[in-house]
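With one protein chain withheld, the remaining protein chains of the complex are depicted in position.
Residue numbering begins at 1 within each chain, and the chains themselves are lettered A and B in the order written.
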Amino acid sequence: MDLIGVLHLDELSHGLANLSMFPYFEMAHYIVSVMALREQPGALEVSRVSPLACWFSSMLFCFGGAVLSGIMLAEPPVAPLSNSTSVLMASIIWYLVFYCPMDLVYCCAALLPLRLVLSGMKEVTRTWKVLGGVTQAHSKYKDGLLVMIAIGWARGAGGGLISNFEQLVRGVWKPETNELLKMSYPTKITLIGAVLFALQQTHYLPLQKHHLMLVYTVFLVVNKSRMMLTGSSASPFATIESALYKTLFTGYSPYAALTGEVKKACIDNGATNGTASATKESGEKRSTGQQSPAKGQSSSLEAKEESENAATTSCKKTN
Amino acid sequence: MDLIGVLHLDELSHGLANLSMFPYFEMAHYIVSVMALREQPGALEVSRVSPLACWFSSMLFCFGGAVLSGIMLAEPPVAPLSNSTSVLMASIIWYLVFYCPMDLVYCCAALLPLRLVLSGMKEVTRTWKVLGGVTQAHSKYKDGLLVMIAIGWARGAGGGLISNFEQLVRGVWKPETNELLKMSYPTKITLIGAVLFALQQTHYLPLQKHHLMLVYTVFLVVNKSRMMLTGSSASPFATIESALYKTLFTGYSPYAALTGEVKKACIDNGATNGTASATKESGEKRSTGQQSPAKGQSSSLEAKEESENAATTSCKKTN
Partner (left out) sequence: MDLIGVLHLDELSHGLANLSMFPYFEMAHYIVSVMALREQPGALEVSRVSPLACWFSSMLFCFGGAVLSGIMLAEPPVAPLSNSTSVLMASIIWYLVFYCPMDLVYCCAALLPLRLVLSGMKEVTRTWKVLGGVTQAHSKYKDGLLVMIAIGWARGAGGGLISNFEQLVRGVWKPETNELLKMSYPTKITLIGAVLFALQQTHYLPLQKHHLMLVYTVFLVVNKSRMMLTGSSASPFATIESALYKTLFTGYSPYAALTGEVKKACIDNGATNGTASATKESGEKRSTGQQSPAKGQSSSLEAKEESENAATTSCKKTN
């Protein structure tokens, strides 16, 4: 708290907390979201074949979080449609990004400096969305820490979490990959934000809300800018994640070796054992033509991340 | 209004508006819906393997609109099941259409004159369903024009809109096609109806409700009969649609040419660009064995339309 006082950050955090997302930040969110859709493989083709499916997909990119959290709390998933101004704004942006003569809007917005600003502004809306989800869940489930995390996460990263069904609208179906199997950076950072805000809301985290908002927003914006400028998709948590994973989910090395031996024994003794079939299955799957989830997802998700990073460098030479 | 007065249509429209859908029109809706299911490829096989899956599919064909609009408004999707009379009626019709000895019921109902009458009556129920959906949404969202359109559409064309999931019940999965990617005629006409009724409800359309009901119903019935008699699946809006599409979604021809050139420039400059990959992707997709959504859907939807039209000519020589 003292550090914040010394740096005169208290006023700044109050100012940020009172910032209105409407209209500029929301608009940036819609532009970046619709551009992300446009950069999905096959999206441009769909936009020519069926503008309606393309529009619906765009709305899921823009309002996916509200739709998903609505379903999870048994509130009408059509509710976002009732906010005419937002939908109209998102629809105009969708139209301009996909169908603007000479493709001016997309090519301009894809210029690195402009895209950097828009992406930064979009990240700011994430804080508001996560906080909104946590607060909404808190008003329904007083002590439901897990519910608050789930709703905050869904609200902030909804577009990613429902991507399987968003793709289905466009006639694409990739069951072997989803955001739970291999989380992308935005999904991860949103989950961390949801945990932090839920802990703050239940007073487990001794921080004031506007301070947490400031810290989280600054982290989001700085990190997103760094990733866009360096073109790296390396998560800043890679080391922590890896350590956590090794500690919790593989056991210490001596145990791991032992586990392996026990498992081998299990396999030798029980031929029809589920453990055995699971271990050997990668080979079988390949022979039946079905892609292993672990492999399939990584390649397709990498492609998605690449396209996101690549997009920052595209179109700039044409202007 | 004057024209309506002159033609003594006011009384007629009042009479129509007071018409009860229960039981005859509803029954016609169930018969035509269950027959449409039976004519889906693979449905007869499923009816032998698992009567329960077949029954559940039939209920989705009959009550799909109510289920979908229920989910969208966060009302219990099981609600249609609580109307025992309707469910019993639909179940008896399902049983007779699929399992009647000597297949008498299906073969009779498939006779062209009878099917013409039943299809006409089913179209009448569409007006009521769309209006019901719009009214229900209006009672929840006073100014939500888009919500009213969405719910009216969902209620009137629910079976089609959830067809991916209805097929999943029968073990069929066709992700490359859905009603948003390529709308069938019933889905299109229901959307237009939902727009009209929503505009009427919000007083943007200066028409009385019962007049609109009459006009819309007559259009539905006349057009359906025309399509069944001529065996044509040509939409009456094809010209308008095409003009609208050309105006809005491709740009004027000089611009279109320019857009193409700009796009080509984009592609040349940014090799990893999303635009480029999307444009070239049809070739790649074919080589990986995945069907292009644009191609795959059209063939399967045409098959569906053909089967609907063909059905009117089948079975009649056996009686």
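Please note the rule applied: a residue touches a chain if its C-beta (ideal position, glycine included) is under 8 Å from a C-beta of that chain, and two chains touch if they have at least 3 such contacts.
Computed from a predicted structure; not experimentally measured.
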Handout entry: Selected residue (touches chain absent from view) among A:T135, A:N178 or A:Q208
Key = A:N178
Problem - Hidden partner chain, residues of chain B it touches - result: 38-53, 56, 70, 74-79, 81-82, 84, 87, 95, 99, 101-103, 107, 168-173, 306-307, 310-311, 313-318
Handout entry: Where the missing chain touches chain A, by residue
Key = 71-74, 137, 140-141, 143-147, 150-151, 164, 173, 175-178, 180-183, 245, 248-252, 255, 258-259, 262-263, 265-266, 269-270, 272-275, 277-279, 281-282, 285, 292-294, 296-297
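We adopt the following convention: only the chains that are shown with their structure count from here on.
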Completion exercise
In whole angstrom, the CA-centroid distance of chain A from chain B equals 34
